[in-house]
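To start, I am sharing the structure in question, which I have written as structure tokens.
Some chains have been omitted; the remaining ones sit where they do in the full complex.
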Amino acid sequence: MDIQLGKLIDRFGGQLKGDPDTRVSGFAPLDLAQASHITFLTNPRLRKQANVSHAAALILTPSDDERITDYAGARILTDNPYAYFAYAAQFFQSLQAEPHVPGIHESACIAPSARIAASAKIGPFVTIEADVEIGGNCVIDAGSFIGKGAKVGANTCFAPRVVFHALCVIGERCEVRSGAVIGSEGFGFANDKGVWVKIPQTGRVVIGNDVQIGANTTIDRGALADTVIEDGVKLDNQIQIGHNCHVGAHSAMAGCVGVAGSAVFGKRVTIGGAAMIGGHLKIADGTHVSASSVVQSSINEPGAYTGFYPLEKHTDWERTAVVLRNLTSMRQRVRELEKTVNSLGEKEE
Amino acid sequence: MDIQLGKLIDRFGGQLKGDPDTRVSGFAPLDLAQASHITFLTNPRLRKQANVSHAAALILTPSDDERITDYAGARILTDNPYAYFAYAAQFFQSLQAEPHVPGIHESACIAPSARIAASAKIGPFVTIEADVEIGGNCVIDAGSFIGKGAKVGANTCFAPRVVFHALCVIGERCEVRSGAVIGSEGFGFANDKGVWVKIPQTGRVVIGNDVQIGANTTIDRGALADTVIEDGVKLDNQIQIGHNCHVGAHSAMAGCVGVAGSAVFGKRVTIGGAAMIGGHLKIADGTHVSASSVVQSSINEPGAYTGFYPLEKHTDWERTAVVLRNLTSMRQRVRELEKTVNSLGEKEE
């Protein structure tokens, strides 16, 4: 199954330098691409690979186009080759994908009161409880569970073994990966004379459109109010979102991020992998937090923030750690030195 | 479904200021509460909200009672409003909750030798292996797995898709959330000339009463001895407890905490989110470890302990990190300065 470059230009724009009838069958990396492939250049360090690539076509920026002198194949010029690649790759995938066959697998356990669109596909061993609503073209794959009164928007896909708890809501065109648990009870306890007393978690998780939730990621339902994930948010694997958090539209978090309860994210916030965000704080629109950084107070000014201990050879780290623990006394010694040197200086005069 | 304040006082104590016949239908936050709601004040920063709250009743401390002058509704005075809220909210939830219908779902796969109390509820696609014991009023929800010879105490609930491995034991009134894996084999290998040789993990996980285990949390079975979780322990989501750990009664850990093998916790230890506890160490009763902190040696003296790198603007962090790496040389320079200044000072005399 291949396609002419001209057809890609018709669909996705860009300026073609080369024969519009050139046919390509799919993407490959610069170094592995063969005559049937299309590839792309985004990383300046790969210009050499681009120069000698055997790909039939190369997606690149106009400025890189001038730099890449030896490459002989066709070229597609665009200001954002990576996004162009994303759209075109989705198109190639759609050509190969078998359309899902609608219907409910005979082994699935579906409550009579559930409303499931005829165009939806429900896999084996799926449990769907009372009053659930499943929209058109949804795929709920093997072993997934959807609790009472939950709502799933059209064209949303649950991978095998997703748990989506009672009353939670997810919008359209979302993807939830295997092992994700949405709407589990939040971690809320009052302490009564040394014993923990559970606080019922009666809120929901409310998720917008075009949201992606990674494998084994957990999002807790709210305590009294709801936990909210706005449109276009992308969450990687093994992320934990505590109860009553609010994640602004088009924010993205890499794997292993933890977010404590009631944190409020602005829009387009990006969080690096394994960063940890404290509870009851606010993060401004467009903020970036580096991987492995710890945020324990609100960030009101957008920008890039970092806080992790730099790696050293273990023996060096041991020495540094000792000095670090005595940093306040070192500051004190510097202050005293300044005083003494000052007085010495005065005596000079 | 609502209830008179007088009835709440009869059940949960506290001093009522207002009409005992006032009816409330449930809880709401201070700012959202309406005339049918009851609410509570625990955070001093919310006193203003309390003053203008529309709630029918407000739970607060005697000292806050004096400070809250404008609020017009009924008041319940108690020394621990948060615990009072927890107990009362549980009561409201019990009024609304439909009692579970006992019985074994027709799709469940139950070994003939399993002993399941008649009052227990077993959901769809549950697997229960030979010689398992399930106590009265248990709920084992959809897709859960319980291995050979495991024991589940009365009134314990497994959410959908819990895995509880062979021979493990859990007490009464526990809650295990979706995706939790209890009793998986621990990570034990001997290295034989560069190749890892597996050490069989033949211990169990033994869990007490009133324990809560969060979504996608994992607790490994012991190697030779058992992994033990005592009564009243509360574990949030995505926590990893290594083999042979012992967690003391009424300890609590927030999300994403990792505990390496053979760590021994005292009672009432609290661990902040994403903190990491090393293996083979002891933590004293009542110790608190802050979120994102790393514990690599035993804590013998109770108290609050912290160790994470403070967040900075990324450009500042880059500069700080360079100096940090050279901290030992800086200390050396300070020492030399002190020597020189000392000798200079002596020459003065």
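Residue numbering begins at 1 within each chain, and the chains themselves are lettered A and B in the order written.
We take it that a residue touches a chain if its C-beta (ideal position, glycine included) is under 8 Å from a C-beta of that chain, and two chains touch if they have at least 3 such contacts.
Every value quoted in this text rests on a predicted model; they were computed, and no experiment measured them.
Q: Total copy count of the complex, if 2 are in place?
A: 3
The definition used in the following text is that only the chains that are shown with their structure count from here on.
Q: So, what's the distance in Å between the C-alpha centres of subunit B and subunit A?
A: Between these chains, centre-to-centre, one finds 26 Å.
Q: Using the touch rule from the top, collect the residues of subunit A that touch subunit B in their complex.
A: Within the complex, subunit A touches subunit B at residues 107, 109, 125, 127, 143, 145, 147, 161, 163, 165, 179, 181, 184-185, 187, 189-192, 194-200, 202, 216, 218, 220, 224-225, 238, 240, 242, 256, 258, 260, 276, 278, 289-290, 293-297, 303-310, 312, 316, 319-320, 323-324, 327, 330, 333-334, 337, 340-341, 344, 347.
Q: Could you pull out which subunit B residues touch subunit A in their complex?
A: Contact set of subunit B toward subunit A: 27-29, 32, 80, 82-83, 85-87, 89-90, 92-93, 105, 107, 123-125, 141-143, 159-161, 175, 177-179, 212, 214-216, 232, 234, 236-238, 250, 252, 254-256, 268, 273-274, 291-292, 308-315, 317-318, 321, 324-325, 327-328, 330-331, 334, 337-338, 341, 344-345, 348.
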